[in-house]
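Excluded from the complex is one protein chain; the other protein chains are retained at their positions.
So, chain A:
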């Protein structure tokens, strides 16, 4: 007898495939063409995106793989098994800090950009509070619901991007892309690092893979989703460079949003699309924020299984709000963002290597039997 299995808190591998780009695509992508063109020459940033993309895809695969080796076990369970319980607790706490700071950063970033593109006068505190409250509403719901939300929003974000790129074709100039491959090795290295930093938040896969009922295919799907994100990054970068040229992209704070300002939709019913574009992009940022927050709750719940989810949410929310209000200006926000990215990557890579080594040393045989 078939039952309504999808209504419980389990997800499919396809959800993971969609969750990865939903997680990765957020605020970073808006400023990312600028950061990349600062260190590379002409349109050479694509090499950096490709390299960093490759690294990110492999990394995503490896994270999903180690988690998938322990089907239906929480991060805390398998980490305790691999690296002993106290270290697992420390790792979970470190991940929680990452989740909290990432959430706070996204909230703050959305506030800053809204200030720039939507309204100047509304107080910052209100903008971030309303956004954070909506995030809290989503996190208080079911976890499967968050993945469904990704499924609902991802196509909208994808279609918006494609439409924007298509309408930009008329503004592209070949001379902006040429000449190719003139950057030195150092520039490529820096570019690769810079674009890799934009792929934040893969760490959530450590936690979310445990929700997949049959995670055999999960690593492949996660890597596939990551490739999709890389393609979108590439598309956006090349479009910005082709429209603005490297020298202009370098000085525009959010080149991707400016792109929407430049293009016109044929028929001319709306002008200055950047507001509407950014508003749609809020959905992309939203999914990232929700997953970062929810993964934190998920992680903390694994070490405090008796505490109710909703209590954790309400305890953490004021902290996130305060951290989000901490930076004084957008330069400080950028620094904050850099910190979140470095911290996220550093933590995830360290944990990944640690877990894989321990897995090879002692886990392979035992877990294989499970």
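Simple rule for what comes next: a contact is a pair of C-beta atoms (placed from the backbone, for glycine too) under 8 Å apart; a residue touches a chain by one contact, two chains touch by 3 or more; residues count from 1.
Throughout what follows, contacts and distances are computed from a predicted model.
Enquirer: Name the omitted chain as UniProt records it, choosing among "ABC transporter ATP-binding protein", "Peptide/nickel transport system permease protein", "Spore germination protein" or "Succinyl-CoA:3-ketoacid-CoA transferase".
Expert: Matching "ABC transporter ATP-binding protein", "Peptide/nickel transport system permease protein", "Spore germination protein" or "Succinyl-CoA:3-ketoacid-CoA transferase" to the record, the invisible chain is "Spore germination protein".
Enquirer: One chain is left out of this view; which of A:13, A:52, A:74 or A:114 touches it in the full complex?
Expert: In the complete complex, the chain left out is touched by residue A:114.
Enquirer: Among A:276, A:307, A:322 or A:357, which one is in touch with the chain left out?
Expert: A:276
Enquirer: Provide the residue numbers of chain A that touch the chain removed from this figure.
Expert: Residues of chain A in touch with the missing chain: 1-4, 6-7, 12, 14-15, 114, 118-119, 122, 126-127, 130-131, 134, 137-138, 141-142, 145-153, 268-273, 275-276, 279-280, 282-283, 286.
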